[in-house]
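Missing here: one protein chain of the complex. Every other protein chain is in place.
Right after this comes chain A.
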Amino acid sequence: MESCNCIEPQWPADELLMKYQYISDFFIALAYFSIPLELIYFVKKSAVFPYRWVLVQFGAFIVLCGATHLINLWTFNMHSRTVAIVMTTAKVLTAVVSCATALMLVHIIPDLLSVKTRELFLKNKAAELDREMGLIRTQEETGRHVRMLTHEIRSTLDRHTILKTTLVELGRTLALEECALWMPTRTGLELQLSYTLRQQNPVGYTVPIQLPVINQVFSSNHAVKISPNCPVARLRPLAGKYMPGEVVAVRVPLLHLSNFQINDWPELSTKRYALMVLMLPSDSARQWHVHELELVEVVADQVAVALSHAAILEESMRARDLLMQQNIALDSARREAETAIRARNDFLAVMNHEMRTPMHAIIALSSLLQETELTPEQRLMVETILKSSNLLATLINDVLDLSRLEDGSLQLQIGTFNLHAVFREVLNLIKPIASVKKLLVALNLAPDLPEYAVGDEKRLMQTLLNVVGNAVKFTKEGNISITGFVAKSESLRDSRAPEFFPVPIENHFYLRVQVKDSGSGISPQDIPNLFTKFAQNQAIALRNSSGSGLGLAICKRFVNLMEGHIWIESEGLGKGCTAIFIVKLGIPEHSNDSNLSFIPKMPVHGQTNFPGLKVLVMDENGVSRSVTKGLLLHLGCDVMTVSSVEECFRVVSHEHQVVFMDVCVPGIDGYEVAVHIHDKFTRRHERPLIVALTGSTDNLTKDNCMRVGMDGVILKPVSLEKMRSVLSDLLEHRVLFESM
């Protein structure tokens, strides 16, 4: 380097200072160059920077400043003119740029400042929104919890499950320490701790219901904060010192059916409430938030509804169970009744046939036995047998009659008979007993009482006998008077029989019979029971009377069938009594001749003729058929003959009273016919009697006949006398079994 004309500065004492300036300038220049680099670097990095131009300017300013300082380095020593020019240029530029920048900054700095303000503003806003969103989320959470709780609570109809679930879910949702439910007791004066969350078996605390805190809670439908020290909140034993959490209580209305009135829903009067108490965890410094309180209130309402549903369901289930039980009971009662009825019907059906048959066999054979040669003791024995079996037969007939009467299936057998003779016969029958008891029996028949009448003779006699028999039975001493007369219309109307309005018609008359005795009498309150089946007067029963109590009941039914009325009057115990009955009888067309003999209860002779008896004869063999027909025609029967089983089936009807069938032809099953007839005519009194004619003498035939239900077997050939006696026996006893 050439030496220049400049003043050569010497390195004097301020060389040190020069050095320091030199170094500082160097570093300043460095800094000035590196700052824009940094700026550029970081701006490049940031995506958004609106003031690039300003940055460039600023960068230029700084660079130039740096350049200036750098060039300054050369000016410490002697420097050439070039350096001075460069220095000057640099300085000039720097001045220009810096002034420009300064001017620019004036515009820019307020903007920059305002950016900052906006940023702050936005931050605030964001914070606010955050808060609000937090609230909304909480609310939504609450809503979800409520829905979930409701769903849990309403998903069961069992009362305990509902309450337990409520407590559990509330405890979970709200992170409670303890949750309890107090239910009112039956008396309504106390609240009893019924359910708790943590304790498995709550001890039966009770608190009186009239506490002020409880009243406060019950009077509002909001959840109310209560003090942790009040009796309902003191659920845990106090364990040392801890800060109990806040407690809230809410009322739970217990709704009953009668409370449901749609318009009244918000205001429910006269209700019972339960108390739900919720405790926050102690030492947690948590507070009850509003949304939590709302949650609790909503839950309480839902619980109330769920409980009432559960209660309704319980009621209806109970009612249904009760009804089912009653149904079952009724059903079984009905089945029992049906079984009983069936049993009775079966029994009657059996009795009807099975018991009568042997009975009549006994009676028939005993009466036959009576006709033979017997020693006096034997005769006595046979008579006793006969009497007893007649009694038994009467009893069976009575019971069967009664059942038939009740069924309404009994029909009177109307015929013409001698009325006076009926009275006489009854008198004869009771005379022996009366004389033994030393009773006087008097019979008074009115002179205008017709001798013959049309009606059911047998039943009339049965009734009369029963009434007179009762009179004799219950009179220890004194007399019995029987009067019979034709009742005139005024006397027909009796104040004691107000429902009886007899209408006098021609061809009929009303027979009135009064049987008065001087016996023990009957007290007025017993009179209505007399005609009831099986009901025995206590006093009478004490006297060891025989008879089942059916007699008067049957009489009443017979009398009713005869369109009449029967009743008993008595003035009281010890004053005797009078039995009166009125029956309607017909007047016979013309006076009858003695052809119609009075048939006593125990027949001595059979009928000699069988006028109009409809008979059916079935026989394949033409000859024997005509012989049998001739026999029967001679006896006055109305005979129809058939020659084959099929014809017999076709022709037989309930008009035929007897069917004679030949069973000795091989290959013909006469037994079939018997069975068929039995099936066709189910009622015994409609069925014709079936008699088998057979030529074989073996017991097998007889057994077969009996088995198929035939009423008799006769050995061929049949003589006239034999046929006559057969028919009379048959009609009398409805059974005949000839000894082979």
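Keep this in mind: contacts are C-beta pairs under 8 Å (C-beta built on N, C-alpha and C of every residue); 3 or more make two chains touch, one makes a residue touch a chain; residues count from 1.
FYI, contacts and distances are computed from a predicted model.
**Q** Pick from "DNA polymerase delta subunit 3", "Hemoglobin subunit beta-A/B", "Large ribosomal subunit protein eL33" or "Histidine-containing phosphotransfer protein" the UniProt protein name of the chain that isn't shown here.
**A** Protein name of the absent chain (UniProt record): "Histidine-containing phosphotransfer protein".
**Q** Decide which residue listed in A:Ser34, A:Thr88 or A:Asn621 touches the omitted chain of the complex.
**A** From the options A:Ser34, A:Thr88 or A:Asn621, the contact with the absent chain belongs to A:Asn621.
**Q** In the full complex, which of A:Thr88, A:Gln413, A:Ser435 or A:Ser719 touches the chain missing from this view?
**A** A:Ser719
**Q** Identify the residue among A:Gly134, A:Pro528 or A:Gly630 that touches the chain left out of the display.
**A** Result: among the candidates, A:Gly630 touches the missing chain.
**Q** If the missing chain were put back, which residues of chain A would it touch?
**A** 620-624, 626-628, 630-631, 633-634, 662, 664-667, 695, 716-717, 719-720
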